[in-house]
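One chain of protein is taken out of this complex; the other chains stay put.
Our next item is chain A:
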Amino acid sequence: MNVSVDQDKCCGAGTCVLLAPDVFDQRDEDGIVVLLDERPPGDLHETVREAASVCPGVAITVGS
């Protein structure tokens, strides 16, 4: 799994961080998404897909 984020689309809702704090974080200075792990381990794939599908800014892309 390959994960990428688009910081311009991020609205800082933190939904991804609440779901998968090992993969996503938010910058302290403005709450914008930071990708911690571009290739998360298999046991997190489902959660990461969920984070991508519920992101209000459609800022997360998941590739195979």
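As a working rule, a residue touches a chain if its C-beta (ideal position, glycine included) is under 8 Å from a C-beta of that chain, and two chains touch if they have at least 3 such contacts; residues count from 1.
FYI, contacts and distances are computed from a predicted model.
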Per UniProt record, name of the chain withheld from view ["Sarcosine oxidase subunit alpha", "Lactose transport system permease protein LacF", "Cytochrome P450" or "Carbamoyl phosphate synthase large chain"]: "Cytochrome P450"
Hidden partner chain, residues of chain A it touches: 11-15, 17-18, 21, 25-32, 49-50, 53-54, 56-58
